[in-house]
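All protein chains but one are shown at their positions in the complex.
Labels A and B are assigned to the chains in the order they are written; within every chain, residues are numbered from 1.
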Amino acid sequence: MFRFIIFISIFAQLLFSNEAYEIIKKLDENMRGENISMRLSMRVVSLRHERTMKMQTYSQGTKKSFTKILYPPKDKGITFLSLDNQMWQYVPKIERVIKIPPSMMLQNWMGSDITNDDMVKQSSIVEDYEPRILKKDENIVTIELIPKEDAAVVWGKIIINIDISTYTSVKDIFYDEDGEEIRYFIYEKVKKFGKYYIPTYWRVQSSEKKNNFTEIVLEEVEYDTEISQQYFKKSALKRFSR
Amino acid sequence: MFSLALKNILFYKGRSITTFILTFISTVFLVLYVSMTDGSHDSMLKNSLKIYGGAIEIYHKDYRDIGGNEYLIQDVKSIESKLSKIDGIKLFSSRYETYGLLSFKDNSTASMVVGINPTKEIELSQLKSALQSGEYLKESSQNCIYLGSGVASKLKVKLGDEVSFIGGASDNSFSADIFVACGIFKTGLFEFDSSATFISRVYFDELMLSKNKASYITIKVEDLDEVDEVNNEIIKVLDSENLESLTWKTLMKTMVEAMEVDSIFGYISLSLFLIVIFFVIMIYGFINVSSRIKEFGVLRCIGLSKRAVFSLLLYEIFILSSLAIILATPIAGYICYYYSINPIVIEGIAQMYQDYGLVSDELPFSFDIFTIFWNICLIFILNLLSVVYPFFYINSFKPIEASRHV
Partner (left out) sequence: MYSLIIKMAWKNSFLRLPRTLLLITMIAVSMSMMIGLQGLYDGMANNMLDKNKRSASGDVSIFAKDYRVQKDIKYRIKNAHAIREELQNIDGVKAVVLRVQVDGLVATARKSSFATICGIDLKSEDKFGRFSKFLKSGEMKFDKRGAVIGLELAKTLKVKVGSKVIFSAQDISGEINSIALRIRGVVQTTNILLDSNAIFVDISRVHKFLGTSSNDVTQIAIMSDNKNLAELLKLKYSSLDVKNFFELQPMMQMMQEIMFIFNSVTFIIVMGVVFIGILGVMYVSILDRIREFGIVLSIGMHYKYIRLQIFLEALFVSFFGYISGAVLGGILLIYLRDYGLDLSAFSDALEMWGYEAVIYGTIKISYFTSTFIAIISASLLSVLIPLRKIKKLNPIEVIKAEK
């Protein structure tokens, strides 16, 4: 009898962690579909400055993405391509394609609270972390993501709150190794596109600097369309800049 | 008693001459040694200040620790107008520093790109004299970039090549441009040469949206010895919680510490010389005294007190030391003074450092009356101390016994 209880509890735990994994996976699918193209506007607010940028992005799976800046006019036509773990940038003003070196990967992308690394390694949430359900509160499931020992991620852990009625995240909190909060993402205004749900308002906030945040509003979203493979080549950087 | 001492000095010529010469040598030696150490430290400091550092630099708080655009100085003009009213400031200029990616063909490197006022920098730093090839910047040199030799070799850039730059402007927005390599410099500071590049501020401010902003303001003072007074004045005038004005003593803490360590070692060696010389003077004093045991015995017998004997000895050494020091001081002082104005040039070092750029081969002395004064006092005290043992030695004889001593 006793043995049976142990068996059950192990089984339950397995189930439990599997469930966490399933939730994370569904969340991830919602965020990217087979492929996704978005038009978004990004507002970066810091103590002294406030800037708005608009851009168009195309991405397929976790390895390929292409981004083009539409606004402001000063930056219009700047394009980014990330393939696997590499990232290139084309700047029309200087007519150069530049490969972003590792030393720049952790710099803030276009001055926002998002790093280049966040842009490139979007996949890692499923591959690099061990998920565990902390609690379930009606529709909201709180999952703790602990990085796998060999995962090349800087965070100590990430706590995400997922609304399982839509499989979208409500809030992600990033912690360092000592368990101190570094930054968090807030997601709002979930909309349905085809079979996918996605929040159309994101806010990235640094935990220490309360006055610094980045807001992203998804203006147009299209899932699973025919994205031309032309976008995911180095030649696209220049070609689609105009 | 004084005249007796004088007579003794004249009578015991050997001892007098040796003591005189040794005192003379040790005074000159000590003064020169200290002056040379201080002088070379000063010149080390001045050299590194000359190359790029400022005697005083004004920062927004936290810029030095955290950095980034949030901590830029926002209103350079009003600070500059305040600074121009302070006496003791020779020149000041603001610099705008940013880190960006420079690339040329397949090569790229992260670099500190600095917007400077080229004319003022001629006086403030040695950027112009560090020129290796090409030409130095002018206000109007547009997108000319002045590259450290290390940066140039990493990028494999030659003069006239176009170098692309990407980085962040002062409002965190994206910035990119093409610069033309106009000049290459080498200061001899390896880190600096392999990371720093310069652009005229007139042009760079347009690109970085950094007009009236600065990473810091660098200040050259009239007299480096009065840097603290000037700095206090600046802090008073700035009157701002958000700004900090720091002198080189804080900015170059490790260097200052290193010099202190060097001085400690200098003083250890110096004390070795002084102790040896002290011993010799004492030995000569002792020999002299021991040959005069009989004389002292007689003196005591005719009623001279122990104290009087001691003061006789003191008088003798006092006269001898004074004479030696009076002669030595002007000579040593003059040598210090001469070499403080015309530094010794060490030929070998110049050759050895050809590759290292601007490292100086001059070894100037420092000329400081106060330092010379305490050096002299030290010698004087040591000399006076040297009669203590001989005095106890003669005291160990009873007067009668001593008067019969052979």
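The rule is simple: contacts are C-beta pairs under 8 Å (C-beta built on N, C-alpha and C of every residue); 3 or more make two chains touch, one makes a residue touch a chain.
No experiment lies behind these values; they were computed from the predicted model shown.
Colleague: Who touches the missing chain here, B:V157, B:M282 or B:L299?
Modeller: Answer from the full complex: B:M282 touches the omitted chain.
Colleague: Which of these, A:Y58, A:Y175, A:Y196 or A:F213, touches the one chain of the complex that we don't see?
Modeller: Hidden-chain contact among the options goes to A:Y175.
Colleague: Who touches the missing chain here, A:N18, A:T52 or A:N85?
Modeller: That would be A:N85, which touches the missing chain.
Colleague: Considering the whole complex rather than only what is displayed, give the residues of chain B touching the chain that is not shown.
Modeller: 14, 18, 22, 110, 153-154, 253-258, 260-261, 264-265, 268-269, 272-273, 275-277, 279-280, 282-284, 286-287, 290-291, 352, 389, 393
Colleague: Applying the definition given at the start, please give the residues of chain A touching the unseen chain.
Modeller: Output for chain A: 84-87, 99, 101-103, 105-106, 120, 147, 149-156, 174-177, 182.
Please note the rule applied: only the chains that are shown with their structure count from here on.
Colleague: When the C-alpha atoms of chain A and chain B are each averaged to a single point, how far apart are the two points in Å?
Modeller: That gives a centre separation of 55 Å.
Colleague: Which positions of chain A touch chain B when the two form their complex?
Modeller: It comes out as residues 44, 46-49, 51, 69, 72, 74-75, 78, 89, 91, 93-94, 96, 98-101, 103-104, 107-108, 110-111.
Colleague: Spell out the residues on chain B that touch chain A in their complex, using ranges where they run on.
Modeller: Residues of chain B touching chain A: 69-70, 74, 101, 103, 108, 110, 164-166, 168, 171-174, 176-178.
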